[in-house]
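Of the protein chains in this complex, all but one are displayed in their positions.
And then chain A:
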Amino acid sequence: MILEVQNLNASYGAVRALKDVSLGVAEKGFCAVLGANGAGKTTLLRTLTGLHRAAGGRVLLEGEDLTRLPAERVVTRGLAHVPEGGGVITELTVEENLRLGGLWRRRRDRVALDEVLDLFPPLAQRISKSASTLSGGERQMLAIGRALMSRPKVLLLDEPSLGLAPLVTRQIFDLLRELRSSTGLTVVLVEQNANGALAVTDSGFVLNQGSVVASGPSAELLSDDRTRHAYLGF
């Protein structure tokens, strides 16, 4: 397990958003975290990368404890997080957004930029344009590209399909799968779009009210009618 979460707890005031969440993601895995609105998916990612303080439990990346690290340090350990909506900085250019992602490395990593641009040709065409001129799909590409600039071991994505047309979502999902097979990157995909996510991932976890209620290979989750009806809504 490259990423291991042990009994993770998190709360907002008196509300417990995560209750003893434990899960493991295999190296080079493509893993989905599913669940309805308010199930705790976003909180899970935010707690993993230190944007939200864990109230208990541990987060291990390749055995290294990241639980108490602030967000700006977590990324330097190899855990990258593309937040909900992408977090693209529209006041900056496409290139500045990308460069920002690799800035914490002392040495300038020209190769990473070229690789990312190869991966996302639309970004290469608009490299010096303001990020505000990008379409929704391109922004999501930029957000993913920026995260890849840090050369992460594990990439966490919070609802990349949000607000995108089904076709564009499909492209992004396929791209993530390609990325996983070409670079060996481990990808964790948080999604409300369970059907689409289970079609591309190889394993999945289902969250409900802050707890893991089901887990297993994606194909099994897809064929398990009870889980599907109860938690995934299709």
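One rule holds for everything that comes next: contacts are C-beta pairs under 8 Å (C-beta built on N, C-alpha and C of every residue); 3 or more make two chains touch, one makes a residue touch a chain; residues count from 1.
Just so it is clear, contacts and distances are computed from a predicted model.
The complex appears with one chain absent; UniProt names that chain "Branched-chain amino acid transport system permease protein" among the candidates "Glutamate synthase", "Nodulation protein E", "methylated-DNA--[protein]-cysteine S-methyltransferase" or "Branched-chain amino acid transport system permease protein". Interface note for the absent chain: among A:Ala55, A:Leu103, A:Ile127 or A:Ala230, the touching residue is A:Leu103. Residue A:Val75 is the one among A:Val75, A:Val94 or A:Met141 that touches the chain missing from this view. Although one chain is not displayed, chain A still touches it through residues 49, 51, 70-73, 75-76, 80-83, 87-92, 96, 99-101, 103-104, 146-147, 150.
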